[in-house]
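One protein chain is absent from this view; the other protein chains keep their places.
Chain nomenclature is as follows: A and B, assigned in order of appearance, with residue numbering initiated at 1 for each chain independently.
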Amino acid sequence: MKDLNEIQTTAVKDLLYRIADDQLILGHRNSEWTGLGPILEEDIAFSSMAQDKLGQSQALYQLLNQMGEKDPDTLAFTRSVDEYKCCHLVEYPIGEYDFSLMRHFLFDMSEAIRFNMLASSSFEPLAKISRKFKGEIKYHTMHAITWINQLGKGAGDSPVRIQKALDECFPLALGIFEPSDYEDILIENKIFFGEKELHEKWYDTVVPVLKNANLKIPEIKDPEISYGGRKGKHTEYLKPLIDEMTEVYRIDKDAEW
Amino acid sequence: MSDKNIKSINTINSIISIDPRVTREELSIVPDVDPIKDLHHWQTYEVFHQTKKGDRHLHVGSLHAPNPEMAVILAKEQFARRYKCVNLWVVSTGDVISTGYDNEDIFDTTPEKVYREAGGYKVMERINKFKKERKQST
Partner (left out) sequence: MYGGGYIFEESKNGQTETDDVIKLENFEARIAAGEKIEPADWMPAEYRKQLIRMIEQHAHSEIIGALPEGTWITRAPGFRRKLALMAKVQDEVGHAQLLYSAAETLGKTREDMINDLITGKSKYSNVFNYPAVTWADTAIIAWLIDAGAIINQVANSKGSYGPYCRALERICVEESFHLKYGHDNVVFLATGTSKQREMVQEALTRWWPPIMHFFGPSDKISVHTETLMRWKVKMATNDDMRQKFLDMYVPKIWELGLVIPDPLLKKNTDSGIWEYTEPDWQEFKRVINGDGPCNQERLAVRRRAEEKGEWVRKALMRTEEKYTVPLS
């Protein structure tokens, strides 16, 4: 695909912001576990994946920068809360490890499918980045599937905890797939297959894993209950997160850190 | 540091810290946690790392994991997050059989058996002697 026209550019930028903001916020959340994990080896693994997310978000902000937006640090550290396009799921506090692992599983499975779809995007710069992320995301899903599977069948109160985490995360996860105003443009121009198809593929992938882990899929009464994030309407958790994340950056706006 | 203002403020119930993550934990300063029992940090696995195809797998250390499947997942980050790697093996520590250092002596004479080393075969002198004798006899 050659140069994008104006509406296509807007559509792509919106998509990039959504993905990058999800990764920035979730990477930030997961970094809160560094040094505090349930066992040293897992602490190390979880921290690597948080770094991967941040690195991926930086690469996507970089692409946005090449498309005329500001530089990655400015985008990540100076926007106002309602300018972020992350979904509600990633904003929630880390909670206990069951919540964080379940969030990691549900979110990363969607990322893997999303980037797999984008690897053949007609917008080559995005396709290129997506192909580059393939290996990292593969590890994230391997990690997540192993943990959910083992804890779902684990001893003690583990199955109960994991089920509860699923009950809490599943409705939130549906907010990942909130459609943008540009779904048709993205689909028609083969830039992206769209949130609806992503949602379906995601559901078909996670459900067998969850069932195999002896978990019950929660009943969803309102699939749009966690919508809003993509349009700048966030949970109460995002502002304190952004305030904390930008605390030092805001000390001196002329400073180079 | 003598600046008392810098001390963590310990209220009756919880610690307020400079670290916002710690404050969020609402930690008590009373040490009332049960000791960790044996094996609660799981068993150990030995990890072998192959840098690139063609290289040997080398032992790089051990880690704690509950089972082999998890050991491989955890080994990836602890032993290969920095280094080029194409493959990792994990083996339960208990499955590694060793000759033991108390049997180190079974290897004592190994380096001395020159009959099976290239360096154990030197014929230069013999050839030179033979050549010399041949010359003399003609």
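The rule we apply is simple: a contact is a pair of C-beta atoms (placed from the backbone, for glycine too) under 8 Å apart; a residue touches a chain by one contact, two chains touch by 3 or more.
Since the structure is predicted, the reported quantities are computational estimates derived from the model, not experimental observations.
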- Query: Looking at A:E32, A:E69 or A:E197, which residue reaches the missing chain?
  - Reply: A:E32
- Note on the structure: Among A:L40, A:M142 or A:I187, contact with the omitted chain is made only by A:L40
- Message: Please output the residues of subunit A touching the missing chain, sorted low to high.
- Response: 28, 31-32, 34-44, 47-48, 50-51, 54-55, 58, 72-73, 76-77, 96-97, 150-151, 154-158, 161, 244-249, 251-252, 254-257
- Message: By the contact criterion defined above, which parts of subunit B meet the unshown chain? Give residue numbers in ascending order.
- Response: 1-3, 6-8, 10, 15, 17-22, 25, 27-29, 31, 33, 35-44, 46, 59-64, 66-67, 70, 78, 81-82, 92-94, 96, 98, 100-102
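Here is the rule we use: only the chains that are shown with their structure count from here on.
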- So, in the complex, the side of subunit A touching subunit B is made of residues 32, 36, 39-42, 44-45, 47-48, 93, 139, 142-143, 146, 150, 244
- Show which residues of subunit B lie in contact with subunit A when the two form their complex. 20-21, 24, 41-42, 63-67, 69-70, 73-74, 76-78, 81
